[in-house]
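A single protein chain has been omitted; all remaining protein chains appear in their positions.
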């Protein structure tokens, strides 16, 4: 099932710069890995913000929480998850 | 360019039932028409709410406003538009 | 999977009293029916408010939206859905 | 009586890592102890957040405050308590 | 146990004036009755608002909800309940 | 006259522990002193929060501000003051 | 003592026009009367809003609530009262 | 001086359609008249909303309030005014 | 013209104490200087908060911003400016 996820990143300004670079590098690698696996079909930047809006396609809330909390930036993000359903006017579900 | 749009519908309970039915029917037809034209690539229902989260792909803010205000439910919706950009970790933009 | 659902009811004061009674009666019947089916394991009243906090156990967001929008009071409720996951400190998942 | 409790955890990023580990370990032990005693019948993770939604079953507000403030993470949590009542449509209270 | 309750009254301006008068009269009678019974030890007006802040002393959330929903103005009020506990610096609990 | 006061305490986690203990100890002494003087007739803990809800009985806003800003925890508290009036349905003002 | 009062007016659009005119006319007369009596030393319009920001100088919360609830527009206003104190940097209290 | 003004329009759905048309027609005429006079140098539509963001150039708050309250849609708008100043990095004020 | 200004002060707890004292001392001197010049006719303390509500009488937004940003506490304050206009019911503008 699909979930709408907004992630707002706020890395403390006094975090060790090397640690910061390491976390951000690992975050990108993990994001690519999850996208390749098919669970993260959409990932967009919110213009002007250190934030993204994403769509996840997972089997359960447990799976989604495991994925999100595996992100290296997880401790520095505010995440808001909204469950989605098929819209009756969605072109792809018309016959 | 892409825009994230959330629409929350609130039809007044004392609206004439026939008018209501007519508006909702026309809304679906217009939504399908816009999806077929390619400007409305994603349309999801928010679980538990008379709301949708959509992605629009248009050439300008003017075009998007014209599309949204052409929706028959426009007078009864609260709409929030968020401009999107390509995310540097988006799998599709990696080389 | 489990979802936390809060429903706040606001029936317009000028709704026809007979219609109101009919809706509320049907709502209770539907709520009992859903609880018996196992998809609505918990239903609590919020003290002092015409609101409830519920736990739903369903297979998908689509199923949950179908259930919620089948409630006779749906047009008069503000509903907020929060997806849940197993907590690592939950006694029932310890070995 | 039942209380709905939401706990949002925000451990300062510059807290001593050993202290942090110690607090989190003690928190889990205390949470299990309280669940075994019967006062904390439900504990769920909020998907994507370092938060839980819980149901407590206690004799009074004094007892609940003592329990919550005994949690090792208490100084780092924002807690919101909502008193619950039996819902008239709850299947378990029908005759 | 004690609960802090804030009630904000908003009677629709187009409610039948006689019905309005009847409700307000009955509300006062019921408020006095509850105060005499000991469950409503404090009742204050919020300056400048059609609102009150009250302290209730009841045995459970069920009892409190029954009392609040028995108020004739209940359908026209927004009510917010906050559970209270003994404060360790309260003069009356010092030895 | 009466004022409703809510105080939310947030002591920085990196405050010197000895200073913290000293402030908290002095706060309790000052709170007891003010209660004995009659200006602070009610003091309750908000369940689950490092907060209190209080009623003050003072002659003026100047007096109340002097009292509140004399509290040792004042620099670490968010305080919200709401002026109260006699409620026309208060049992104690009926004849 | 001084109170800062903000009043936001929202007269229902379907209120009888004659009644509306009558209320607004009486409101102005009452506002002038209160200003002449000295209890309402400042009255300003908020630019762009059907709102005012006022300073009242009264002996108690009871007196202020009586004054505010005597305003003909009281049932159509959202009022927010903030108690004021002398500021230590106020030029008029320096020696 | 310059003011930033956001206007959100909410015409009641049950307003007489002829009256509505008349108000909207007069609103446009008045908006054009004010723009021609030079006091309203910028007027933009917010995408997806029945709202505008405007810049006004007037001599005082009194003048701005007179202009805004002269708009035929004034009774149906929520208006928020933010005073502006010259920005030190504004290209036009560099030498 | 008149502006309503609310200033909320939040000095970081770990600011050097001498620097803090110096800033607060200079703030008072500057506040008195501005009041003497006539641009700051009213300055009140908000009861229970490290905040003030003020009225400024200046010629433009530029002048007001220059004054406010010249305050030594400016970097530690959250400031909210609301433009005011003459109220039609203000006693002083009646003939």
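A, B, C, D, E, F, G, H and I label the chains in the order they appear, each numbered from 1.
Throughout what follows, a contact is a pair of C-beta atoms (placed from the backbone, for glycine too) under 8 Å apart; a residue touches a chain by one contact, two chains touch by 3 or more.
Nothing here was measured: the structure is a model prediction, and the numbers come from that model.
K.L.:
Of H:4, H:20 or H:80, which sits in contact with the chain we cannot see?
P.N.:
Of the candidates H:4, H:20 or H:80, H:4 is in touch with the missing chain.
K.L.:
On chain I, where is the contact patch with the chain that was removed from view?
P.N.:
Within chain I, the residues touching the omitted chain are 3, 5, 12, 14-15, 61, 64-65, 68-69, 75-76, 79-81.
K.L.:
Residue by residue, what part of chain A touches the chain that was omitted?
P.N.:
Residues in contact with the chain left out: 13-14, 45, 47-50.
K.L.:
Write the list of chain H residues that the hidden chain touches.
P.N.:
Residues of chain H in touch with the missing chain: 2, 4, 27-28, 31-32, 35-36, 42-47, 52-53, 55, 82-91, 94.
We take it that only the chains that are shown with their structure count from here on.
K.L.:
More than half of B-H's contact pairs recur, by residue number, in one of D-E, A-D or G-I. Which one?
P.N.:
Selected from D-E, A-D or G-I as the counterpart of B-H: A-D.
K.L.:
In whole angstrom, how far does the Cα centroid of chain E sit from the Cα centroid of chain H?
P.N.:
43
K.L.:
Can you tell me which residues of chain H touch two or more of the remaining chains?
P.N.:
3, 14, 61, 64-65, 81, in rising order.
K.L.:
When you check every pair of chains, which ones turn out to touch?
P.N.:
Listed in label order, the chain pairs in contact are A-B, A-C, A-D, B-C, B-H, C-D, C-E, D-E, D-F, E-F, E-G, F-G, F-I, G-H, G-I, H-I.
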